[in-house]
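Only one protein chain is missing from this complex, and each of the others stays in its spot.
Labels run A, B and C following the written order; every chain starts at residue 1.
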Amino acid sequence: MNHILIWLIVSPIFLAAVTHFIKKYLVNFGFLIFLSVSIVNTCLSLLVFLESGSDILVYRVGNWSIYKGIILVADKMSLFFLLFMQIIFFFSLLFSKGYVKNDHGTFFSLFYLLQAGLTGMLLTGDLFNLYVFLEIVSIVAYALVAYDKTDHGLEAGFKYLVLGSVASLIILWGIGIIYATTGNLNLAIVAGLMQNLTPLIKGGVFIFFFIGFGIKFALFPFHPWLADAHASAPSPISALLSGVMIKIQLYSLIRIVTVLYGIDYIHDLKLNIVFMSLGVGSVLIGHLMALKQTNLKRMLAYSSIAHIGYIVIGLGSISPQGVVGAFYHMLNHGVLKIGLFYFAGTLIYHLNLKQIKDLKSLFWRNPFLSIMFCIFALGMIGIPPLNGFFSKWLIIMGVADAGYVIPAVIIAIGSFLSLIYYLRVVVIMFEPARKLEERFRIDPFFAIPIGAMVVCSILLVVFGSQIHLILHEIMLFIRDNSTYIQAVLYS
Amino acid sequence: MELIINSTIIILFILGLYGLLTQRNIIKLAICFNIMEASILIFFLTVGYKPEGSYPIIRPEVDSYVQPLPQALALTAIVIGASTTALMLAFAIKLYKRYHTLDIDKLRRLRG
Amino acid sequence: MTLSAGILILILSPGVILCKKRWSKIYPILLSLLGLIYHHFLSVESSFVVKFFGFKLNLFSYRLSGDILTYAFLIFGLCVYIFLWSKEKDRFYYMFTLWQVGAAAAILFVGDFLSFFIFWEVISLSSVCILFREAGLSLTGRYFIYQMFGTVSLLIGIGLNYAHTGGMDLQVNTGQLFFWLAIMVKGGVIPFHYWLTSIYPEIRLETTVFLSAYTTKVGIYSLAILLPLMDLQIFGGLIAVIGVIYALKQHRMSRLLAFHLISQMGYVIASINSQIMYGQIGAIYHLINNIFYKGLLFMVAALLMDLFQTDDLMIIRGRGRRYLPLFIITLIAAGSIVGLPGLNGFISKSLIKKGLTNSLTANLLTIAGIGTALSFIKVLYYGFLCVNDQKQSSNSLRVKWHQYVSMSIIGLVCCLIGLFPFLVISRFDLTVNLFNWTDLWKGIWPIILAVILFITCFPQLNKLILQITPDLEGVFVNARRIILVQINLGLKHLQRLHSGNVQHYLVWIVLTILILWTYIAIMV
Partner (left out) sequence: MLYSRTVIIIMLSGLFLLALLTFAELPPIFYDFADKTSVYIQEGVVDTGVTNQVTAILFDYRGFDTLGEATVIFAAALIISYFAPRKKAPMLGVRLGVLVRYGVASILPFILIFGMYIIFFGHISPGGGFTGGVVLASIVIIFDITFGFGQGRVHLLSRDTKKSIESIGLVMFILIGIWGVFFEGAFLANSSTLVEKGTLGEFVSGGMIPILNIASGLKVGAGLAIIFNNLVKEN
């Protein structure tokens, strides 16, 4: 069963490599292969998730002991995110099939490399291996942002490339210093040797990891690339980057910080305040900048920044509810934002609509899309029966419970701001049509993923209690790093 | 000795960063990025170094070797850095075609 | 484990979509009847608690005042659905209104903040959905933003409380200001009434019947649940007076009724947190009465709108005299609202006055009473009594039988609980006899005074009021414009910061590294 883990990483790389040979058959036959592999991978990750229960799977690549080789570690948290990621990638595959017009071979190669990299980031238990997978993800992401070869895409891709490679270097510094002081790269072993580090080095490495990953997932002062990149990328890619990639980069930071440093370290140095203030900055800047945008995707991208702020605030509170809420918000924001980007992508593909003002009277032309947009938007704002509300509620209560009143207030105000800019779109969309506009039909390759995201967001509420239990378990797991360390050391 | 090596590494990094912050030419930015990367490669090599150590190919007549792991890591880092640099140059070519300039300050269609 | 009637309605409400044309009209009537019967046989000790997201959702914890209000909500809902029989409404309209009824009935019994908040939002959401089908989008949007403002302050208040107590029990220990703000917005109380007076005149009047009966009532009722210790007597009195003064200015029925709604809420606010038993019961009683007679008045306005295509009293000018039953019903409703003995308004107003401890408020309420009487004499006079010198248009529209049925039921309820107040009051274990001479006189003299004033000097009075009252809505519009301009300036500055130059972004990064690293170096 453990081989499933390596299969999940290697199979996308394999597909990416053989895409060159089946380039001619990609549109029909090759795509079926992709689809079946995607379904199989989703089922396998579900299987692993259900089978593993509460134990931690350790896979030693190359059969070497953990002191010599690389290991993959799959615990509840990584498997949960893995399952989420596989589902999203499955629907993205469908959407991309409809969306990408030229050069399927390159696109799907890059798509699968992204998947492989993200899976590797989730599963690896080795610091340098994490860096390698992070680089795969980043390089592929830089290119995918500019995939359309438009002026905006290239510019955004270049800016992302500059900031992202600086971030990679900073992370590499952190890893290098850790290796120089402990002589090891395995997370669990390094965690045991962390007392070798003097406080100054320990803090410095923390800063390196925090800033490096902070740039990668677009925390407040490092956010500008995200708005450019996610707005200029092809829509299935915007959805993946916004919905999955930045979450998994945040996941890596959580993993490193919780295993290497532990929760106590954050308490001792009052790092909560750092998390909180940067998170509050993200929320405010994201929402305020979104208010003034005229481009739909750019607005959505700024909204992503704000929601990353919510998640960071929730995690920074370290109160049980705040952390659970943050994890839950990752899922909710992922699903909703992916749905919104699919919506934007469908419009760009069918009608070449990019600006908000072009959406005029869309409702009369395609009611299905408009209703879906309303559901996603209401979820993002956080209106009760929808999933966005519950995570926001948990975060606010958790943060307030931990004694941070101002962030809680800011989150509440943030949802008010987000109401204003989503409402603007809705108002334009529902404006009565002067002349009878022609209706347009959308491809099933577009409609199915959008519908699936709505279903996902409903399921996230319906099975809320079960998901809460899982997330609670994850929260308890990451609060206590000894579980992880013991499981790896005595595997 | 250590102070000298440490400050070399740091100064190299800071110099690269300074260039990244002040140079406007995209090609120069790529070069500055490589300088920054060089500093970390030097750091990796110093980590495993031993004054009397030989290169890590095991031979019966030698009994002191430098650490092989940092070298392997450095090799990987070099390859990744080279890929990134190549990507930067490709972007530079493409951007020059579109914007007819290599000035980073002119690449500002995306703002606000 | 028992559901409350409201949740039952909420759960069953999507069924209306499955119904065919005629059944979609019958379904809501049956559903509200079912809810009524279900509620009647509900045991007092029952409770309903579910675990959700680590919180306990306390969806049903019995509350006496809520019990009585539920009757009022459901009976009124029943009547409105009968009233709507001949209107062309689609199935979604019925579903959204059922949400409104269900959520309003459900929120009366909730026992914790999370479920309170959820139902509070369902009420806003359903009213937004209803409004969206009636009014323009920009209007709905404005309404939504107002509602969200209230919601956000409620959310902040709940967060503060949770931080303070660590529990979700419906008990406010801190941050009263935020709860107060949320309630004021929801209830449309004067400084925050703008949404109410700007939206009610713009939508179909039968929809206003729904909105007036549920949204504002729930808002004001929350005062009793959330802020039982806040003394709002003078505030309530002032609102009653100001609302009446602005109502007197109006000659469109819908606007007039909207301002009266605010004014009547002033009565409730003044005494809902009274320490005296009479005051609290009077407030609840007044809420119930308000649902009925204000609903009835809105129905009358809706009918006038149907008959004459306008609700402007100065244009109708007595043309309503041809419809005698309508006049009688209006008389009952107007008598109720001004507090004519024998009708329900008298009882609640007398109780409220008994419950006041502040003599200033009592005087304010008396003034408000005179104003109310004046403006409803105006309604009766211009709507039904005065002689129209213009040529009678020969429209032969008739009021439908089912409209009379629904209005008569409400009128009957008004009379019934006006003549036999023990029907309601006895549930509170209280006996009071208001039919003695002092109380009767107290109730009647403002009306007589109003009649005299109306006959002698109404035109002059009207002119005076027009002169002294500032244009509140103008102030609002100006304030909004100034704030928007300022915000826009700030946003422009923010946009300029995101200049698009990567090196600037890099400088931000380096600066942050510097600051954070220094922070860490100092902390360790």
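The rule is short, and it goes like this: contacts are C-beta pairs under 8 Å (C-beta built on N, C-alpha and C of every residue); 3 or more make two chains touch, one makes a residue touch a chain.
As the structure is a computational prediction, the values presented were derived from the model and not from experiment.
J.: Give me the visible chains that the unshown chain touches, in label order.
T.: A, B, C
J.: Kindly state which of the options A:26, A:56, A:140 or A:409 is in contact with the chain not pictured.
T.: Of these options, the touching residue for the absent chain is A:140.
J.: On chain C, what residues meet the omitted chain?
T.: 499, 501, 503-504, 507, 510-511, 513-514, 517-518, 521
J.: What is the set of chain A residues that contact the non-displayed chain in the whole complex?
T.: Touching the missing chain: residues 3, 6, 10, 13-14, 16-18, 20-21, 59-64, 67-70, 103, 106, 109-110, 113, 116-117, 120, 128-129, 132-133, 135-136, 139-140, 142-143, 146, 149, 177, 180-184, 198, 200-201, 204.
J.: Would you write out the residues of chain B that touch the absent chain, in ascending order?
T.: 1-3, 5-7, 9-11, 13-14, 17-18, 21-22, 46-51, 55-59, 65, 67-69, 71-72, 75-76, 79-80, 83-84, 86-87, 89-91, 93-94
The criterion applied here is as follows: only the chains that are shown with their structure count from here on.
J.: What is the identifier of the chain with the smallest separation between its Cα mean and the overall Cα mean?
T.: Central chain: A.
J.: Specify, in ascending order, the residues of chain B that touch 2 or more different other chains.
T.: 20, 107, 109-110, 112 - these are the residues of chain B that touch more than one other chain.
J.: Could you list the positions in chain A whose residues touch two or more of the other chains?
T.: If we look for residues of chain A contacting two or more partner chains, we find 158-159, 162, 166, 227-228, 289, 292.
J.: Looking at the complex, which residues from chain B come into contact with chain C?
T.: The touching residues are 17, 20-22, 24, 104-105, 107-112.
J.: Considering only the defined contacts, which chain A positions touch chain B in the complex?
T.: 128, 132, 135, 139, 142-143, 146, 149, 151-152, 154-159, 161-162, 165-166, 168-169, 172-173, 176, 179-180, 227-228, 231-232, 289, 292-293
J.: Once bound in the complex, which stretches of chain C touch chain B?
T.: 495-496, 498-503, 506-507, 510
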